[in-house]
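All protein chains but one are shown at their positions in the complex.
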Amino acid sequence: MTNNEQPTPSHMLDLKEWSKDNALNIFRTADEMSQILGRTIKKVPALQGFTVANLFFENSTRTKLSFERAAKALSADVMNFSASSSSLSKGESLKDTLRTLDAMQADLYIVRHGVSGAPYQLQKWTNAAIVNAGDGRRAHPTQALLDAFTFRTSFPNFDGFGGKKLVIVGDLMHSRVVRSNVELWTKLGAQVTLCGPNSLVPPALAAFEGVERNLNLAEAVEGAHAVMAVRIQHERMQKGLFPSLAEYRMRYQLNEKIMERAHPDALVMHPGPMNRDIEISGSLADSERSVIEKQVANGIPIRMAVLYTLLVGRKKS
Amino acid sequence: MTNNEQPTPSHMLDLKEWSKDNALNIFRTADEMSQILGRTIKKVPALQGFTVANLFFENSTRTKLSFERAAKALSADVMNFSASSSSLSKGESLKDTLRTLDAMQADLYIVRHGVSGAPYQLQKWTNAAIVNAGDGRRAHPTQALLDAFTFRTSFPNFDGFGGKKLVIVGDLMHSRVVRSNVELWTKLGAQVTLCGPNSLVPPALAAFEGVERNLNLAEAVEGAHAVMAVRIQHERMQKGLFPSLAEYRMRYQLNEKIMERAHPDALVMHPGPMNRDIEISGSLADSERSVIEKQVANGIPIRMAVLYTLLVGRKKS
Partner (left out) sequence: MTNNEQPTPSHMLDLKEWSKDNALNIFRTADEMSQILGRTIKKVPALQGFTVANLFFENSTRTKLSFERAAKALSADVMNFSASSSSLSKGESLKDTLRTLDAMQADLYIVRHGVSGAPYQLQKWTNAAIVNAGDGRRAHPTQALLDAFTFRTSFPNFDGFGGKKLVIVGDLMHSRVVRSNVELWTKLGAQVTLCGPNSLVPPALAAFEGVERNLNLAEAVEGAHAVMAVRIQHERMQKGLFPSLAEYRMRYQLNEKIMERAHPDALVMHPGPMNRDIEISGSLADSERSVIEKQVANGIPIRMAVLYTLLVGRKKS
């Protein structure tokens, strides 16, 4: 293990550019951040004098608060920009808006945008570090990192991702969370099984090495170490992409009965926000197996680790 | 006086759970906070590393800014959450929203909600301290504390609440501010007289010990040490709950003439926002008797005292 020699990327746009060792380093840094968050004074001056800017062109209270909390716990200043309140509505071009914001001399941008690849665009126009907080259907790397980190810290006697099996079930078609999780878990050595209605599980996603597609939930869950239910978009049904809510529940809802087929220690996950008793039974979501709230909580140490790593702790090649 | 032995509640949901000694301790702490606010550097590191979250499900710039100012003067980090920008609009349940927010590991929530009792609900789902910043028609404890604290610090030669008379006049029916003031002032030993149009002064409010109902303003104000006018909701009139604005003004407007019947040192109060020249004459609101602006200003030391007490200065039983 010579992971110290692995240079760390300057941005977190997509996990493609982050190696297995880079990811494991984030986990180790997040362990330290978790310790800080366990103290009475949950704050360190590590990023004092740094400015982190939230650029949310799509609304997301949950993710924005999580990044804001992480930045403040490291004593960074936080600035919030939301597209609706901007000159974009006066017809200013996206480029000019970003160059203007960049003149504010932020050290790092956290970007969420409805268009896939937007954070890559932004990167061309700034010297600041960029963290992708979700772009179109493409990627949501910190969500995948916190999901895997939660498994790593919660699975009993965790001994590495190798040989572990993750099942993801639900509406996988348009999900950047799913794409980033597939990317990360396979890189870490786990095996991923995708499940859901035929129209919502794109075969292309299963083309990654270590990924399989199995539309029968009972079979898919067999022996799994973690099962992640993904939100069903109600809008989909109106477009006829699956028959009915009742049928969806019957065939794809994650519940206690289905979980009996998984590994005895298997964890239940959901990236939120949940539709209780639709893609997941409320009782399972509240059960001991469930680490759903831990996922949200782990968003803070993971994002602290990402901000810290990009701003001051980066290993250069 | 053995108030040091009185345990302090873990939350401030309703003043019911706060004893007279608990309230007096808040006042003493607020005295110290006022001194801090009188310095050039109006800030102390008392709550450094603590995170205070504003959860406003109802809009209130005034109250939110006051809590934010209080928290920052104690060096706490502040996070703002407003319901409209949340996943609640994506159909997530209130419980899941709150559990998600709780995963942000805030140390204290400031909650405003249109439904009476909502802060009690929230308390079940978190280990953080909760301060009620107004719930439905039920309670608004920090407003009552700042009102009483203003009387205590502004009434000439103040020698205790015992034997003092407070009159509250206006639309008392749906007012959480009135409920909390009645609760607090009677607990402190004062006598409270309620006045207003018959339909807007619920007899149930006068059932407390030490409270009387008198619909004749001139009689009600007789000998009062403090008179508080409460905002008239214009919407009420359309529902026919009182005859006309002209008649309201004639019978219930607080003005200089009516105040002649009060104690010579009597103070004029209003919890805001005012309808000038409706429930209170503009000239009276701007007169020397008026402590209306002091009420707003005292919101800061009182809220500093509440935050400080709940987070680090609590006396345990």
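We call the chains A and B, going by the order they appear; numbering starts again at 1 in every chain.
Just so we're on the same page, a contact is a pair of C-beta atoms (placed from the backbone, for glycine too) under 8 Å apart; a residue touches a chain by one contact, two chains touch by 3 or more.
Just so we're clear, the structure is a prediction, and the values are computed from it rather than from any experiment.
Only one of the listed residues, A:Glu32, A:Glu58, A:Asp77 or A:Glu222, touches the absent chain: A:Asp77.
The residue from A:Asp96, A:Glu219 or A:Glu256 that touches the chain not shown here is A:Asp96.
Residues of chain A that touch the chain left out of the display are 48-51, 77, 79, 81, 85-87, 90-93, 96-97, 99-105, 107. Seen across the whole complex, the unshown chain contacts chain B at 37, 39-43, 59, 61-62, 65-66, 68-69, 72-73, 234, 272-276, 293-294, 296-297, 299-300.
Rule of thumb we're sticking to: only the chains that are shown with their structure count from here on.
Here the spacing of chain A and chain B, counted between their Cα centres, is 42 Å.
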